[in-house]
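And now, chain A:
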Amino acid sequence: MNAALALLARDVKLAWREGGAVGVALGFYLVVIVITPLGLGPDLNLLGRIAPGILWVGLLLAGLLSAGRIFDNDYEDGTLDVLAAGPLPLSVVAGVKCLAHWLATGIPLVLIAPLLALLLNLPMGSVPSLMLAMLAGTPAVSFLAGIGASLTLGLRRSGLLLALLVVPLYVPVLIFGVSAVTPYVTGPNSLWPPFLILCALSLASMVLAPLASAAAIRNALR
Partner candidate 1 sequence: MISLANPTRFLGLVDKVLPWLSALVVILLGTGLYLSFFVAPPDYQQGETVRIMFIHVPAAWLAMFGYTVIAIAALGTLIWRHPLADVAAKTAAPIGATFTFVALVTGSLWGKPMWGTYWVWDARLTSMLVLFLLYLGLIALWQSIDELGRAGRAAAILALVGAINIPIIKFSVDWWNTLHQPASVFRTGGPTIDPALLTPLFVMAAGFTALFVLLHLMAMRAEILRRRVRALQQTQVERAALAEA
Partner candidate 2 sequence: MLDLGPHASFILAAYGVTAIAVAVLVVTTLADDRTQRRKLADLERRGIRRRSATPPKAAKTVTPKTTPSMTAPPGGETIETDPAEATAKKPASKRKPAAKTATKTAAKRKTAAKAKAPRTRKPRS
């Protein structure tokens, strides 16, 4: 257990120390949110209606692009070989690394979402449900991105390939994430069902994705 905690602590520390990787993800999220209204026009009530969609798409892309680094650095400097020879099975190593990515990058993204919601004139009332939905959805973002990152280890131009592989996996997270913010069907607790499905998606990906990632890593280490 101590090895898993050591790995988790190391990865989170590394994400914050290595050249502001987290800052770049936050910056990218901000850039995506800023240019969208420049494309759609400054009409506030239009922006207000589509704000959840833009915020979620921005979050997914930001999480995805920073996920390329989950395994890449360790693969390039040989650390992954040694991690594979540690006391932890490779799937646990992959799971811990994706968890570290969620803690180091996912949560900061969720924390600045309300600030960006301000830019898009999202009604203040739905900010809490936005944050709750994002908190429930971002683990899935990190773990599914982990699969893409492990599949594209050592490949050239892995960033674009990673996006191509993983975005289809994000469709359910996106759909239920947005519907957990803007209730399509009116009703007292109409936000609840999509939110629970989002939690289910995240929990499932936290369990199953590391298995796929481990297999892909072992394949890349051959």
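We take it that a contact is a pair of C-beta atoms (placed from the backbone, for glycine too) under 8 Å apart; a residue touches a chain by one contact, two chains touch by 3 or more; residues count from 1.
Per the selection procedure, all candidates are chains of the complex that A comes from, given by their letters.
What you see is a predicted model, and the numbers here were worked out from it, not measured in a lab.
Asker: Of 1 or 2, which one touches chain A within the complex?
Answerer: 1
Asker: If we count contacts the way the header does, which residues on chain A are in touch with candidate 1 in the complex?
Answerer: Those in contact with candidate 1 are residues 19-20, 23-24, 27, 30-31, 34, 37-38, 41-44, 118-119, 121.
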